[in-house]
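Shown here: the complex without one of its protein chains, the others still in place.
This part shows chain A:
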Amino acid sequence: MPVSITLTVNGRPAALTVEPNTLLVDAIRQHLSLTGTHVGCDTSQCGACVVHLDGVSVKSCTTLAVQADGRNVTTIEGLAAPDGTLHPMQAAFKEHHGLQCGFCTPGMVMSAVDLARVNPNATPEEIRHWLEGNICRCTGYHNIVKAVESGLQAMKTGAAAQAAE
């Protein structure tokens, strides 16, 4: 029996009709055509599918769309400013070459942005721990950690600048 749900996705309301067994990632990719969120495994381990649910990082491949009913979802498409200016964490990944093929990147960036909520001053070691659920097959992680370190800094500076305005 299909179920009607309403989500707020990247700030915009979205009304969907889904089956109870529709995964949140499929609602995002197939129903909403937001294909930035990736699926890299079927064991809930790779983190390519990480989105924010009410501001907290979760694996959208291991969440049912119906469980997100009435809640806020932010995907990688929701980070950049409307004029296309990259989010500081996205800019840091670009600057520090924190990606190669880019498949893991949406999940990496969404996890990294959530780290700013929990530990904005994370050390490289703490960044590595935080990213344990995000697997990258290309980079060897060094540049990802550098990017996250710099992205966290940039997010703090950005927040301070906003507060001063």
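To be clear about the criterion, a residue touches a chain if its C-beta (ideal position, glycine included) is under 8 Å from a C-beta of that chain, and two chains touch if they have at least 3 such contacts; residues count from 1.
What we mean here is this: contacts and distances are computed from a predicted model.
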Next item on the list: Would you kindly match the missing chain to its UniProt protein name, picking from "Phosphoribosylformylglycinamidine synthase subunit PurL", "tRNA threonylcarbamoyladenosine biosynthesis protein TsaB", "Carbon-monoxide dehydrogenase medium subunit" or "Sarcosine oxidase subunit alpha"?
Entry: "Carbon-monoxide dehydrogenase medium subunit"
Next item on the list: Quick one: say which of A:Leu7, A:Leu64 or A:Cys104 touches the chain that got left out.
Entry: A:Leu64
Checklist line | Where the missing chain touches chain A, by residue | finding: 1, 3, 19-21, 23, 42-45, 47, 50, 56-59, 62-64, 66-67, 111, 114, 118, 130, 132-134
